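The structure under discussion is supplied below as structure tokens; questions concerning it will follow.
All protein chains of the complex are present and in place, except for one that has been dropped.
Now for chain A:
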Amino acid sequence: MSDLANQFLFLPERASTFAERVDFLHYFVVGTTMVMSAGVGLAALFMFFRYRRREAHQHTEYVVPDLKTEFLFVSVPLVFFLAWFAIGFRDFTWFTTPPKDSMDVYVMGKQWMWKFSYPEGPNGVNVLHVPANRPVRLLITSRDVIHSFYVPSFRIKMDALPGRYTQAWFEATKPGTYQVLCTEYCGLSHSKMLAEVVVLAPEDYENWLQEQQRGRLQDRQDALADTSLVPPVARMAEQGQKLVGTQGCLKCHSVDGSKHIGPTFLGMYEREEKLDDGQTIRVDEAYITQSMMDPGAHIVAGYQNVMPTYQGKLQGPESAAIVEYIKTLRTANVRETASEGPAYDPIQ
């Protein structure tokens, strides 16, 4: 039944939990629109015929609506529109609140490609592997201009902004390959900024992950055997650890809890920080990124606005790596339990 409706509406395959919600509302909205248009159209047609002009100078009666009619004109559409809104907003809240146990992937848009990096290891360009039936949270950013990450089959979309992380999440419902498109105009090859999401059955995903890691270990051993060069980092957090040293973060921030020119990284993630304007903010990926790119935006109370910006200095997924590193410096009192479903507060 709904497959038929989807064919009629040219909707692509429905492959995420969000898609099911969107499609349900879509039918309701399209249905009301059709009925309303048809109603107005037929009423008009009927009257055009019924009240056609019979003589050139015909006079007409003076007809005005009573209050009841005008009330109906206002209330009927209002009730329908508010119903659409209520359902749509409920689903939107669901979409903007990833479950706590979701798996993180960093997504970076760049003219004209999509880069994906996983906290546990592999990076990739233009192909994102994810397991089916598991919530995946995307932390999306851009290197240059605004892009927008769009997967029609999942019905999800989120802008990629330079210097910020935005987030989106989905739970793919069936294995397969789904197209990713860029929907914010980003220059010459905007229409070629395509990628794909490969959804694998959970076992296949584990195999794929191990495959990736084996490949990297192999690389590392080869490298050790051949040259004794520094081995390529296998995990983003490790890479982040190096970066905070080489980028000079540690000149001002400590990782052992001691206060320096800037706040310590230890236990910073998920902490409520008091700002110098009296507000509080919760340290999450977006805040950490903003602090790197636009340090003056929110100053933690008791510190000076002295940090330089790293916009343009941190390449590729480097900022993501630093975020991952800071995440590992959590103190014991941070809650680590998995959630039962969507939770309506910032998530870990």
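To be clear about the criterion, a residue touches a chain if its C-beta (ideal position, glycine included) is under 8 Å from a C-beta of that chain, and two chains touch if they have at least 3 such contacts; residues count from 1.
In this text, contacts and distances are computed from a predicted model.
Not every chain of the complex appears here, and the one that does not is recorded in UniProt as "Cytochrome c oxidase subunit I", selected from "Sugar ABC transporter permease", "Polysulfide reductase, NrfD", "Thiolase family protein" or "Cytochrome c oxidase subunit I". From the options A:S2, A:N126 or A:S189, the residue with contact to the chain not on display is A:S189. Counting over the whole complex, chain A has residues 9-12, 18, 21-22, 25-26, 29-30, 32-33, 36-37, 40-41, 43-44, 47-48, 51-54, 56-65, 69-70, 73-74, 77-78, 81-82, 84-85, 87-93, 95-97, 144-146, 148, 150, 152-153, 155-159, 161-164, 166, 179, 181-192, 194, 293-294, 296-297, 309, 311-312 touching the chain that is not drawn.
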